[in-house]
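Omission of a single protein chain aside, the complex is shown with its protein chains in their original locations.
Chains: A and B, in written order; residue numbering restarts at 1 for each.
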Amino acid sequence: MAGEQNIGSGGGAVAYVGEAVIRFWGGVKDFGAYVASIVVSFRSLRFIRMRSIYAIILRQTVFTGIDALPFVIIVAVLVGGVVIIQGMTNLPRFGIEGYFGNLLVIIIARELGPLVTALIVISRSGTAVATEIATQKWSREILSLEIAGIDPRLYIVFPRIVASTLSVFSLILFFDIVAFMGGYIISLTSIYVPVDTFFQNLAASFTLTDLLSTVIKSILFGVLIPLIACYYGMMPRSKFEIPIFVSRAVSRTLFFVIVLNVIVSASFYFTWLE
Amino acid sequence: MRADIRAVAGRIRESMGKVEYRVGLFVLVPAVVIVLFILVKLGYSLATTTMDVYVKVNSIASLRKGTPVQIKGYRLGRVVEIRPLFKPALHFLATIRIRKDIELYEDCAALISRENVIGDPVVELRNPEKKGEFLREGDVIEGFESGSVDEIMAKVNVLLTEVNAIVALYRQVSEESRQDLRALVTGLSQSVTNISTIIQNSQKDIIEIIGSMRKTARTLDDVSAEIKKHPMKFLFQGKK
Partner (left out) sequence: MEPLLEFNSVACSAPGYEPLEGVSFSLASGENALLFGIERSGLKTITPLLLGIEERFEGDIRFGGLTIRGLDYLGRLTFKDRIGYLHGDYGLISNMTVEQNISLRLEYYSEYSPREISEITERIMRDLCIVDLRNARPVELTNSQILRTAYGRAVAHDPDLLIIEHALVGQSMPDIRTFMDVLKRRASSPHRSVVFVTYEPNKFLDFVDSLYMLYNGMIVFSGTRKDYLESDNPFVAQYRSASLEGPMEIR
């Protein structure tokens, strides 16, 4: 009997895992079809007037990028300060205070800049986009658009992807610049480094590979955040499902942004031990 | 009615124009930063064919704005600015603007000396024996004044005189140990000779000279301290 129970519970676990895998695979296929439909819809761009989409891109860039800028600047100063304080406290112990510029580049430019910016955009705009689209779907605004011959993928998703990519790219750059400047100002409290020396060392440490990795991350994050937000925003079939799918949109976006960050960093900087 | 339409359209264009202006700035500022960064990284100079490098010196007794900078007597540029730095202790940072096309390495040294009978100061750059990374814009190199070498020599001589005096004192105290003292003095004299030889022969690399002198001075300090602490033991060391 006990043996049967064990087999039963083991079988249940296997079934649970199997179901989860099938569900995950179904989700991946569905998301893939959704992305493919967006790509296919680009064929229709020639039929529409870009002016109407252009206005949405502008509005979304203001919301996702410019409105988020003060928050990003504050966070960047704080993060830059923390990195500098930790660096100033700990690097001299190992006699490597000369690698201050490298430390800033490695921690802020390569990793924290893109990641923290993406988190800010997800928390501000990802939730807003998912909620807005879910509400629009519930109030049949999207249906009205479809019936009016307005493709929601081109009119709703595409401008948000463009705006988000522009915004994330710019915000990451602003984040890095402000974090470096904030770090410099905080470092002045304990040691004097000429401003040009500081930034020249920083520029020397910041390689074209770092820049390329930052640009690639900004594009990937900029595309992924609205894509997932819109995907889950379109899901709810009743207003009671709106918070469920909005929450799912945020958690999935966070997960995939972190995974992508690791993949890009690993592909750029990881080398096998020789 | 047409006037109304035009007014409305104008208002929309105006508000849209402001938004476009803001978005344009928001996107273009980082884009320009990136373009400039790429140009700098690719080695393009946006202004001149020179680069600014910093020389860290303890004193600016002989260094002036405009002092020429040279390597092996060939003029590379000049000192453009001298700034005092107060942390961690008072020292100075001289900015030298030199040609980019001359091969210089980041471990090079700057010797500040006087070049002619009048004694005009000059910053002489010297590449290290072992070549490493190239010297780049914004790098900091150590500067030494030739006068400071003489000062160190004088101090070493004073120290040696003191040691000789101590040795003479112990010579009186113990006649038995005369032979040892003589040997010690001989050894010390030999050290002085060696130091002088090193100083004369090692003009190629002033940094090594100073290091060697410091090491010798420390050895002498140890000897002196040992003699003061255990004079007898020191004199009879090695004898059964």
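Throughout what follows, a contact is a pair of C-beta atoms (placed from the backbone, for glycine too) under 8 Å apart; a residue touches a chain by one contact, two chains touch by 3 or more.
Please read all numbers here as calculations on a predicted model, not as lab measurements.
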{"item": "Per the touch definition above, residue among A:F47, A:F94 or A:F270 touching the missing chain", "value": "A:F47"}
{"item": "Positions on chain A where the hidden chain makes contact", "value": "43-44, 47-49, 51-52, 132, 135-136, 139-150, 155"}
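What we mean here is this: only the chains that are shown with their structure count from here on.
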{"item": "Distance between the centres, which are taken as Cα means, of chain B and chain A, whole angstrom", "value": "46"}
{"item": "Chain A residues within the chain B interface of the complex", "value": "55, 58-59, 61-62, 65-66, 69, 166-167, 169-170, 173-174, 177, 191-192, 194, 196-197, 200-201, 203-204, 206-208, 211, 215"}
{"item": "Parts of chain B lying in touch with chain A, wherever the complex brings them together", "value": "16, 19-20, 22-23, 26-27, 29-30, 33-34, 37-38, 40-41, 52, 54, 83, 85-88, 93, 136-138, 140"}
